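Every protein chain except one is present and positioned as in the full complex.
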Amino acid sequence: MLNSMIALLNTTLRMATPLILAALGGVFTERSGVINIALEGIMLISAFMAMAGSYLTGNPWLGVLTAIIFGILVSLIHAILSISLKADQIVSGTAINIFATGLTAFLLRVMFESAGQSPSVTDVGTWTIPIINDIPIIGDVLGEQIPFVYIALILVAISYWVLFKTPFGLRIRAVGEHPAAADSVGINVIKTRYIAVLISGFFAGLAGASISIGLLDVFVENMTSGRGFIALAAMIFGRWTPQGALLAALLFGFADALQMLAQSIGLDFIPRQFLLMLPYVLTILALTGVIGSSEPPAASGEPYEKE
Amino acid sequence: MSEEKNIAIKKEENRYYEMLANFIGPFISVIAGLLVGAIFMLSIGRSPLTAYAVLFNSAFGSLAGISETLVNTTPLIFTGLAVAFAFRTGLFNIGGDGQFLIGYISAAWVGYIIHVPMIIHVPFAILFGIITSGIWGGVAGLLKAKLGVHEVITTIMMNYISLYLVAYLAGGPLKGATFLPATKKIFDSAKLIKLMPNIRGSRLSIAFILALLTAYLIYYILWKTTIGYEIRAVGLNSEAARYSGIKAAKNMILAMFISGGLAGMAGITQVLGLQHRAYQPFGFIGYGFTGIAVALLGKNHPAGVVLGAFLFGILQRGSMQMQSIAGVPKELVQIIQAIIIFFVAAEYIFKYIAHKLKENKGGVTSVE
Partner (left out) sequence: MSNQNSLAVDMQGITKRFPGVLANDNVDFQLKRGEIHALLGENGAGKSTLMKCLYGLYQADEGDIFIYGDKVKINTPNVAINKGIGMVHQHFMLVQPFTVAENIVLGSEPTKNNMIDMKKAIQDVEKLSEQYGLNVDPRAKIHEISVGMQQRVEILKTLYRGADILILDEPTAVLTPQEVHELIEIMESLTNEGKSIIFITHKLKEVKSIADRVTVIRRGKSIDVVDTADATTNELANMMVGREVILEVEKSAAEPGEVILEVENVHADNDRNLPALNGTSFQVKRGEIFGIAGVDGNGQSELAEVMTGLRKLKSGKIMINGKNITNYSTRDIIESGVSHIPEDRQKRGLVLDFSLFENMILGSHYKPPYASGVNMNYSSIKKESKRLIKEFDIRTPNEEVLAKSLSGGNQQKVILAREFNRNPELLIAAQPTRGVDVGAIEFIHKRLVEQRDAGKAVLLISLELDEILSLSDRIAVIYEGKIVDILDIKDATEEKLGLMMAGAESETVVEGGE
């Protein structure tokens, strides 16, 4: 019983990691007033690039770097379209998502002449945290994990600090709530939004890498399978804060872990699809105010038109 | 004082430039998409000319090819109309894929659960599918109208809920007795009539005709009826509509119901016309998302939607042959689609150019 509990928590943390990372990205862009439903597509491209980087260099960390670079590049497309060209942010995001599916499958075929899956590559392995690892139970859950777990947890703290303690964070939030007000005190709205969207690309890039060469060691076609949208859900459920997104991602990760381990912990009487749809159902309930209330930043989704 | 009138005339002229941009925009976007596609092909050492020749030849080279192109066009007309119709109420229905699946499973269920003459069976299966998928879409309209929840988020979430729900149904309670992860086969009485029974292998059914009729019906509703008048008023200015006694909430729910039903029609015709059973889905086919591209390209006008769907139908039909004959991965078509949306979405560029044009002609923009 204890063992399966530990396994459950361990898996929860692992499965939550890509969600935490991508949700943090979501927090940054939405706080600045740019909706980014392209997180899914950016993650997918980054997952591929992480695999490709690791495959080509043999060094998984270069894979992570490649993923981050591509994450930022793709988010730059979203930034140009939705901020400078004032395209509809949903449309731009949708286009990136379609682009990502096409591009990754295309590259998979071109690079490996195979459909569906890449060969195995070197993954990032796991890290063992000395002292923590020796503590009973906690050590079993937290002591030895893929590096992304620790990176994600640290980034939650940093994100909170940046958004709520620094001038830059105050400006991002001002731009997302009332861009004209920010503009009137000399804050560059366009630049601030660009930076926020690029930050989201960084996070989505890491999130993508955490799937292909963290959780696994291959790239599988469409492997993000909606995680970008769950991350979006986690961000909403967590009321647009890093700490809230963390908790929501853990909850959704838990649902995921439950369906993965349902058999071993005797929960297989619940159809796994019901556990899989849980994050989405919870998010709708959160938005309808059944569970707490969730309100997005006021200027969310509106391109800024200078007078 | 007639100065005011002149300003109004000039502002109207500006509008014609914008309308011009509306026609040129999609055209340039398609060309840009094909060009970028060509660059991708060149980068992997394939000849774009050959590939595009194969693509268009497979789409138009034979009656069977044309038939298959239209088969691919049909669901896109429906999902394109779904997106366009919701747009007219100011709503973004990004949940076409979910509504598709709900219509898909509903029609399959009615298709095998009852046994009645075709004249009843087909309309009933269609109607039932429209109602369930309409309700599925209507929920997003309801949440938006009553609680102000953004329909984009709701429809995204509803997509995944329907994916898992339909996967559960088709793999569980509604699963047929065979080894297939799918429902039972529907009765012949529920199948749509084939349009080209003489062409061997032609899968084209009256679904295509239904799609065209639906496009006309949507056009008629939007511009010839009070329903359409109200929907458009709500879409353009819901406050003004409310102040004049139009119930914005009712119209949003109605529009999302109709939109959901339209996307559902894509799934319904897929089951009744092509697959004859509902398979357990493992992901989205993407008709809903492609529908967004179709609606954008067609400027949310039913006639534009039909043209846009036809274009993407050609691309999808041609992509398989392009892969096997010209050696270009079929996923290139998705890349082309995405590029086309990028350009249509960035119509600001075209508006900007139009703006520059009229500035040179001494037009008027608003001040203060």
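Side notes on the structure shown:
For clarity, chains are labelled A and B in written order, and residue numbers in each chain start from 1.
The working rule: a residue touches a chain if its C-beta (ideal position, glycine included) is under 8 Å from a C-beta of that chain, and two chains touch if they have at least 3 such contacts.
Worth saying up front: this structure is predicted, and the values here are computed from it rather than measured.
In the whole complex the chain that is left out makes contact with A, B.
The omitted chain makes contact with just one of the residues B:His115, B:Lys146 or B:Lys224: B:Lys224. Set against the missing chain, the residues A:Leu170, A:Ile190, A:Val218 or A:Leu267 yield one that touches it, A:Leu170. Summarising the interface, subunit A meets the missing chain with residues 161, 165-167, 170-171, 173-174, 177-178, 180-187, 298, 307. Where subunit B meets the missing chain, the touching residues are 1-2, 4-5, 7-12, 15, 224-227, 229-230, 232-233, 236-237, 239-247, 358-359, 362-365, 367-368.
Heads up, the rule we're going with is that only the chains that are shown with their structure count from here on.
For subunit B in complex with subunit A, the residues that touch the partner chain are 40, 44, 92, 94, 143, 147, 149-150, 152-154, 156-161, 163-165, 167-168, 172, 283, 286, 289-290, 292-293, 296, 329, 331-335, 337-339, 341-342, 344-349. Against subunit B, the residues of subunit A that register as touching in their complex are 35, 37, 77, 81, 85-88, 90-92, 94-99, 101-103, 105-106, 109-110, 222, 225-226, 229-230, 232-233, 236, 271, 273-274, 276-277, 280-281, 283-284, 287-289, 296.
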